[in-house]
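One structure is given here, and the rest of the page talks about it.
Every protein chain but one is kept in place in this view of the complex.
And then chain A:
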Amino acid sequence: MSAIAFPAPDAGILARRDSILAGLSRLVPPQALITSDDERRPYETDALTAYRRLPLAVVLPSTTQEVAAVLRYCRDEGVPVIPRGSGTSLAGGAIPQEDAVVIGVSKMSRILEIDYANRVARVQAGVTNLAVTGAVSAEGFFYAPDPSSQLACSIGGNIGMNSGGAHCLKYGVTTNNVLGVTMVMLDGSVVEIGGSHLDAPGYDLLGLINGSEGQLGIVTEATVRILRAAEGARPVLFGFPTSEQAGAAVAAIIGAGIIPVAMEFMDKPAIEICEAFAKAGYPMDCGALLIIEVEGSDAEMDAQLARIVAIAREHGVTTVKESKSAMEAAAIWKGRKSAFGATGRIADYICMDGTIPTGQLPHVLRRMDEIVKGYGLRVANVFHAGDGNLHPLILYNCNDPVEAQKAEDAGMDILKLCVEVGGCLTGEHGVGIEKRDLMTVQFNEADLAQQMRVRAVFDRQWLLNPAKVFPLEGRVAA
């Protein structure tokens, strides 16, 4: 695939590479600076592997001060900077360019402070999402946003993309769970925003930074909310003959005043792929599956499930399968959370991430199927049903350039459909390079210009993750 354009590398920067590397080597210890071809190779892409560019150099600082020194240097030298967490972006948010320095936060992976009385943890940006929960789970606490990549993805990357997960119906996404950050600005100044208290003063810069895709600065530390876990949690499988019936059941559950902690949807192709991989005991004779998780004491879960089952029966549910043990519960989630990996075993795929108003679900499922079939391809659907965040997986063969182009075109058609029915291009993966050129479908010129003027307050020179989010043409500097 080569449909997405990158800016032409700055020949002047490429010519100055040796002097830039020498400059960087004065700022960080030798082991923090990666310059050889072989060692730079792992940083040439992220989880959007169809695109790769070998960066000028990679720096892996260990302190905020080192990040500040490197950023100030790059600013002075006019060298683009690509902030990187763990490199799990599905949108190409961490893909570099030949004239850029990657600044990775992976070595900054310490948990600095846990404060149970105030329900916050202070962590470095390179800590993985799951490590935060791991550090507090013995006391019965957890960190709520849980993207499928949570074993690998970093808190810094989560903040960059405002990551979500399966449980945000009840607990919100990253922006709802971050109370403070330490951020290095492009000029090397270090700012503290927020802290262990709620609602930082002044303009909501935390709200702006979450989801800013590394274009405003580099977050090196964060204060996140930790929550006490419920007494118990139980995922339950509901099999329906059709996607329409499953969708109607979701609407009816919410209409009855019940907000389950998670409601995940899988269509028939997705069920088959995930079951073959995870052996989770998914029913194979249904057209759509919901995983609904309830929380509380045993009696509370029984009561809430009874209400949900009654509603599901009114909508034609054919299978209700409760997890009877922690192992069964884990298997149910394993099937869902490994959906992307399991799909990758049978075919190459691209994963879309649009969100739609949930009322549009039957229409959108039908149209998506038509779109993908129109290109002669197949689609499997897994998504967060409660909030309308779709994840259609378009299957293709990446060794066939024609098919690869068709898959990308089908994906773009699906995202346009999401916007057309009142939704958006991306619910939790971010724009990155992948959806950059579709931004004009969702936003008009005034909308985008206002965003770019805000961006310019932090980076007038377009040095921070420059090829991302905003179309390459028509960029506003101030």
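Note that a contact is a pair of C-beta atoms (placed from the backbone, for glycine too) under 8 Å apart; a residue touches a chain by one contact, two chains touch by 3 or more; residues count from 1.
Rule of thumb we're sticking to: contacts and distances are computed from a predicted model.
Between the names "Iron ABC transporter permease", "FAD-binding protein", "Imidazole glycerol phosphate synthase subunit HisH" or "Glycolate oxidase subunit GlcE", the one given in UniProt for the chain missing from this structure view is "FAD-binding protein".
Residue-wise, the contact with the chain that is not shown comes from A:Gly296, picked out of A:Gly134, A:Pro283, A:Gly296 or A:Gly344. Touch with the chain that is not drawn comes from one residue among A:Ala3, A:Leu112 or A:Val457, which is A:Val457. On the side of chain A, the interface with the absent chain consists of residues 115-120, 140-141, 161-162, 164, 168, 172-173, 175-176, 185, 189, 191-193, 195-208, 210-212, 228-231, 251-252, 254-259, 296-297, 299-300, 303-304, 355-359, 384, 387-389, 422-431, 435, 439, 442-443, 446-448, 450-451, 453-458, 469, 478, using the contact rule stated above.
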